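Just dropping this structure here.
With one protein chain withheld, the remaining protein chains of the complex are depicted in position.
Chain lettering (A, B and C) follows the sequence in which the chains are written, and residue indices restart at 1 in each chain.
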Amino acid sequence: MPRTAIALNCTLKRSPEPSSTDLMCSQLGEELRSHGVELEVVRIADHDVAPGVSADEGEGDGWPPIRERILDADIVVIATPIWLGNPSSTCRRVLERLDAFLSETDDEGRMVTFGKVGVVLTVGNEDGAHAVAGQVYQALADVGFTVPANGQAYWVGEAMGSTDYRDLDGTPDKVRQTLKTVATNAAHLASILDASPYPAAS
Amino acid sequence: MPRTAIALNCTLKRSPEPSSTDLMCSQLGEELRSHGVELEVVRIADHDVAPGVSADEGEGDGWPPIRERILDADIVVIATPIWLGNPSSTCRRVLERLDAFLSETDDEGRMVTFGKVGVVLTVGNEDGAHAVAGQVYQALADVGFTVPANGQAYWVGEAMGSTDYRDLDGTPDKVRQTLKTVATNAAHLASILDASPYPAAS
Amino acid sequence: MPRTAIALNCTLKRSPEPSSTDLMCSQLGEELRSHGVELEVVRIADHDVAPGVSADEGEGDGWPPIRERILDADIVVIATPIWLGNPSSTCRRVLERLDAFLSETDDEGRMVTFGKVGVVLTVGNEDGAHAVAGQVYQALADVGFTVPANGQAYWVGEAMGSTDYRDLDGTPDKVRQTLKTVATNAAHLASILDASPYPAAS
Partner (left out) sequence: MPRTAIALNCTLKRSPEPSSTDLMCSQLGEELRSHGVELEVVRIADHDVAPGVSADEGEGDGWPPIRERILDADIVVIATPIWLGNPSSTCRRVLERLDAFLSETDDEGRMVTFGKVGVVLTVGNEDGAHAVAGQVYQALADVGFTVPANGQAYWVGEAMGSTDYRDLDGTPDKVRQTLKTVATNAAHLASILDASPYPAAS
């Protein structure tokens, strides 16, 4: 059965402005495809995602349709640039909206996200990728996602650098290799969790 | 088949000083037992774990036997108190020693930890549990562990409080419930990863 | 000479929804007043602060007038609720906008913020205040603010709690005391930095 994945690109920029985060999403998409997984990329900045921590913040809120696509996906990719050493404000907003899953449980107390796999993509001019991973993993695990071994691919330049990932002369080998690992592990984990869902806590 | 788990208690205090972290380890142990998993608890402060980032730092280093027991376990529990809003220095030392797994890969590039599940227990007088989860999840995923949905149980008191977890009048219901979820999810995930190991990245 | 302070309330909620963060801002305002400092509170959610990292993101951007008031103030208070153990997305957006100060330097290379004091207020149902302090202090120091001793006041409830700060039966003594210290130290530090500005680096 084909698996589906959704990447939430948390760049601060609206389309069609070029986004390094978008480039890394595409690269992960290629890797996932070789495992039979289709990756859909949603640029959050193009939708009016309202501030809040509920499933639907009412009129004009762009989140509900994105939320539906997250619920349909087996793998959720949080893709974010780094600003001041941290995930973008747009990424934090996405995590806040995911917080609503905490109160959506089935008859046996399991969150609707149980069984879904969460991974992280991070790009920045410099420094902050490990801090991003920590924050995003914590949010993902809190709201019911499972994080595979080596669940993050990232690139950042040297300290105080200003080069963009999309302006590099080709993708560094280590990034390529990590993207392969993230895709392989996410696809495998989603597959076995689908075949054997988490039981109710007892 | 019985699964095995090891908890690394990262309290700053040596035995037999009482440790709130130890109490939460025991409570998780009870929950894991109901899933057929035996939990062994190792108090790091009782062993002379040397500073460093290799598998063996030489004479007098207490890490190598602990490392062996980690390699034998299906589930690894990082259990830490909170100091100044962060994991203990002992916890950071344990994570630094786990860093050596980054260079121990099999013929197909998989870390020796692939297939193992990592979870977190955290206790403090006040504030810091989410930051601990972030740091520990990031380290665990980096060095090859898989983190289950809701992979942390924790307790902290009100802001600037000074009550110890082991001095509470009974364990709060929410903590009990979370311990059940952590145990259920960790045991399940370890079981399906054992049956279906991560393939080599491709 | 009277000193001025501005608090940026980073709650996710628009006025007139009640905000615990707002309550703590008012309380700090009272303390600052006793040191001759007037505190103005701006609720960021009431303004359309655009995503971005420049001083002015163009048409419809609510940031430029706020930025002017920051430049007029001697003390800047970043006041934020906690969501998933971290500052709100609105707070991260404010920090991103402050990032523009990095490129606004005087003839001798000093940022326009040099001499201003930055402090932090944090409220949450539970856990995350130390992580908030870390992130906000780092951003403030990076963009040119000076952080006084004991530069944060905060309140959070017990683990997994759901009580709001504004629903407490009175303000805890330790919070009152910390607010006094934050106000005293911020006012003093702003005063001496005004009398003796940082020299150009040499």
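Keep in mind that, in the parts below, a contact is a pair of C-beta atoms (placed from the backbone, for glycine too) under 8 Å apart; a residue touches a chain by one contact, two chains touch by 3 or more.
Note that the coordinates shown come from a computational prediction; the quantities given were computed from them, not determined experimentally.
J.: Just list which of the chains on display the missing one touches.
T.: A, B, C
J.: With the full complex in mind, choose from B:Gln138, B:Gln152 or B:Asn185 the residue touching the hidden chain.
T.: The single option touching the absent chain is B:Gln138.
J.: Check each of B:Ser19, B:Thr90, B:Thr113 or B:Gln152 against the chain that is not shown and name the one that touches it.
T.: B:Thr90
J.: Mind listing the chain B residues that contact the chain we can't see here?
T.: Touch with the absent chain occurs at residues 12, 45, 51-53, 83-90, 92-93, 95-96, 99, 135, 138-139, 142.
J.: Which parts of chain A face the unshown chain closely enough to count as touching?
T.: 84-86, 126-131, 133-134, 154-161, 172, 174-175, 178
J.: Of the residues in chain C, which ones touch the absent chain?
T.: 34, 109, 111, 113-115, 130, 133-135, 137-138, 141-142, 144-152, 177, 180-181, 183-185, 188-189, 191-193, 195-196, 198-202
Going forward, only the chains that are shown with their structure count from here on.
J.: Interface check for copies chain B and chain C. Shared numbers divided by all numbers used: above half gives same, below half gives different; which is it?
T.: The interface is built from the same residue numbers on each side, given that over half of them are used by both copies.
J.: Taking mean CA positions as centres, which chain lies farthest from chain B?
T.: Between chain B and every other chain, the largest centroid distance is to C.
J.: Which integer distance in Å separates the CA centroid of chain A from that of chain B?
T.: Measuring from centre to centre gives 25 Å for this pair.
J.: So the centre of each chain is just the mean of its C-alpha atoms; given that, what is the distance between chain A and chain C in Å?
T.: Measuring from centre to centre gives 30 Å for this pair.
J.: Return the distance between the CA-based centres of chain B and chain C, expressed in whole Å.
T.: The mean C-alpha positions of chain B and chain C differ by 36 Å.
J.: Of all residues in chain C, which are in touch with two or more distinct other chains?
T.: Residues 84-86 of chain C each touch two or more of the other chains.
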